[in-house]
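As you look at this complex, bear in mind that one protein chain is not there, while each of the others sits in place.
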Amino acid sequence: MIDEFRERLLNRHQVAAAWKEQTGGKVLGTFCCCVPEEIIHAAGMLPVRILGEHEETTEVDIHFPTNLCPYCKSCFDQALKGKYDYLDGFVIPNVCNVIKSMYGFCKLLLKAPYVHFVEVPQRLSSNGVNFFAEDLVEFKNSLEDFSGKQISNEALRNSIGVYNENRALLEEVYQLRRKSPPLISGSEAQEIVISSMLMPKEEHNRLLTQLLDWVESRDNLPGDGVRIFISASVLDDTDFLQLVEECGGMVVADDMPMGSRYFYGSVDSTGDALHALADRYLNKIACPRKMLPDERLAFADNMMKDAAVRGTIIHNMRACDPHLYEYPLLRQKMESKGLPVLFFRGEETETEREQQRADIEAFIEMLED
Amino acid sequence: MVTSTSARKSLQTTLEVPALRRSYYAQTQEDSKKGKKVAWCSNNIPSEILDAMDVTAVFLENYATVIASKRLASGFCAAGEKVGFSQDVCGYARMLMGYILARDEAPEAPYGGLAEPDFLLVNSYSCDSRMGWFSAMSRVLNLPLHVHDAPHQPDGASDSAANAEYTERELRSLVTFLEEQTGTKFEPDKLRKRLALSHQTSDIMFEVNELRKAVPCPMGSADMFTAVWPAMYLAGTKECEDFYNKLLAEIKERIAKGIGVVPEEKFRLMWSGIPFWYDMRLINYVEDFGGVVAIEGFYRSRERRPPVQDEDPIKDMALRSTRYRTFPSSIIASIDDVLDAVKEYKIDGVVLSFNPSCRLAYVSQTELQKSLEDRGIPTLGLECDMADERTYSEAQVKTRLDAFIERLLART
Partner (left out) sequence: MLVAGIDVGVRNVSAVVLRDGDILSYCILTSGEAGATVSRRAVEKAIENTTFDFTDLRYIVATGCGRNGIPFANRQSTEVVCQARGAFHLLPSVRTVINLGAESSRAIRVGEAGRVEAFAKNDKCAAGSGLFLETMSTVLETPVELMGELSLKANGWEDVSSICAVFAESEVISHIHRGVSRDRILVGVHRAVAGRILETLGTVGIKSDVMATGGVAKNAAVVKELEDKTGFSIIVPPEPQIVGALGAALLAQERAAKS
């Protein structure tokens, strides 16, 4: 049953294209967790997260320099290769320098009919929430123009409800990882979260409900690997967590955008819908670009609570400034809690898989010693 | 020790900058001793507001360029790397972290070091590094940090009332923070006066840049990379205005007499991106071949400052910054901007610096270069850190410049 999630992840392009055909609806590609997907959902469209691939980039290198976020470059490479031709548009949030620049690059190099920039504030404040809420009105208006349909407040509240349900169900899944031994492995959990970003939320909720039913009687348990916590920047597929499992570890809790940071924190069910969205998407997503260290580290702490972890892996994508600046503090915090740290500076293609394997094996052996 | 790495200047006025800069830093030290509040700031923090509230602003990125120009960066950077700041991140940040955290291992700091701060001010909206860096400093120095935000507006100028309102509220939050820190009340009139001066200076800067279009070019980037300093760090002061009036007069004189940076111009270049602060003489290199770097991309003042939008100076600042965007915020605008400069300044070739640790400037360079080459405009890309001299090989860069110059001369 659990394989359904991996299926959707591996076949994501077909999943989205099929949805388009069946419903006649539009699909919008997003970068980053801070795009309030509920509004897209309320417009009857399907938001999908754009992901990279573990292949050499061939098209993007004449457009982007080398020392840049490998994830963004890979995503753009996929788009240039035509893998995302089924998308009707892109929604780009105001996050980091590279993602911000995707707005201009999408307009320049990809002939998409719709490219919208969401002015997510760059610091957490009440000024920011108010502004964000107003900017979301612009976003809603532009989606209405593009879809030709009005988005009622009811529709928005309904979408928020569906998304909140997804968040609650994913939290339950995460509880299953904390058990000893875990009922769901790290790579499985990540597959479950990422697949949520790639398909209609209602369907994902349905699958999650089935999963929660099935898992208690699961007979192929993930195993008892050394319990690890991971704090990462973008890890857009499960290869890395699988590697940890191959080496005898098990990632039982995480602090990363393609994991906990995507779904933790629900949208307030009272008050103005757009304001509630602005509040959740600004204040509850633990992104080091905006959230200051104290709160960021508190989030990481919270994610590992009751998970009985023995060591922490910190994996930062190369050239990812927000995470690289946070690294010394995060490392210090982990070590002060008595958790040894293993640091990786990653690439999208991960050609250093064997080197990583050696380091992870050493780390696991060190923790077991 | 290395002899001067500063560019050879063509204008007398430019030569006044080092003294202005020295006295600025000395003043900040004196202010600190006198008990004035000192703020360590990132580049876009509006100094006019700080000045109006009698707070001394110390702009860290400029100090980083001073360290870099004295070729002391690698020592400071190494100290910063030692405490965990990756080589991938901004050279300025690594350098300053090294200065703060590992002062004993870093070389001696220029001007006797920075005036001790009372609090930190960072604008979060332009570059990723600043947030990470300033919050790390705030923690290490145990000082209050105020984060100042503004909308990105990738399409440029915007009439959005929401954008203007947010900008205004953020400016007011900054003022509130300063009031709390200083225990004094903000007086709008003081700001209004400084804005008026700063506004006037921008107009002069704009005129200066218009005059640089002349053939032969009366003032090139070799001068401007230094001459832009007062506008960036002494904005709203009489000193600043006087400096630019003098500069303008000198340029006008040179044009009247037909004096250019080089006597016989064979080709005109544009420098896109941040220059290599540890070897500014590089910009003069082309002059030996009859070339001139006539205009720069970064720091270029593109338009006259817009008229006053409101009597309330804070509202005025907010409206002007959202309704009039003078710098490109997207690749599309950057391409238009560089093509416009090529046309206006009669540019024959563009040198693009690729500074791998400055993501903000770096991200656009490849596409910019491609856009130029696709239109038959010769380009040269040089990849070096803007501050960390360990990444620089003078011999290699000159070899590439030689080839580029040959290519340009062959076309004329």
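Residue numbering begins at 1 within each chain, and the chains themselves are lettered A and B in the order written.
Note that a contact is a pair of C-beta atoms (placed from the backbone, for glycine too) under 8 Å apart; a residue touches a chain by one contact, two chains touch by 3 or more.
Fair warning: this is a prediction, and the values are worked out from it, not measured in the lab.
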### Query
Where does subunit A touch the missing chain, residue by residue?
331, 335, 340-343, 345, 352, 355, 358-359, 361-363, 365-366, 369
### Touch list for subunit B against the chain that is not drawn
74, 78, 81-84, 87, 389-391, 393, 395
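We adopt the following convention: only the chains that are shown with their structure count from here on.
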### Summary
Cα centre of subunit A to Cα centre of subunit B, whole Å, reads 35
### Query
Which of the residues in subunit A come into contact with subunit B in the complex?
61-68, 94, 96-98, 100-101, 103-105, 107-108, 117, 119, 121-123, 125, 127-128, 130-131, 134-135, 137-138, 288-290, 292-293, 318-319, 321-322, 324-329, 331, 345
### Query
In their complex, what parts of subunit B are in touch with subunit A?
83-86, 88-90, 93, 124-125, 127-129, 131-133, 135-136, 139, 145, 147-149, 151-155, 160, 162-163, 165-166, 169-170, 173, 330-335, 354, 356-357, 359-360, 362-367, 370, 383
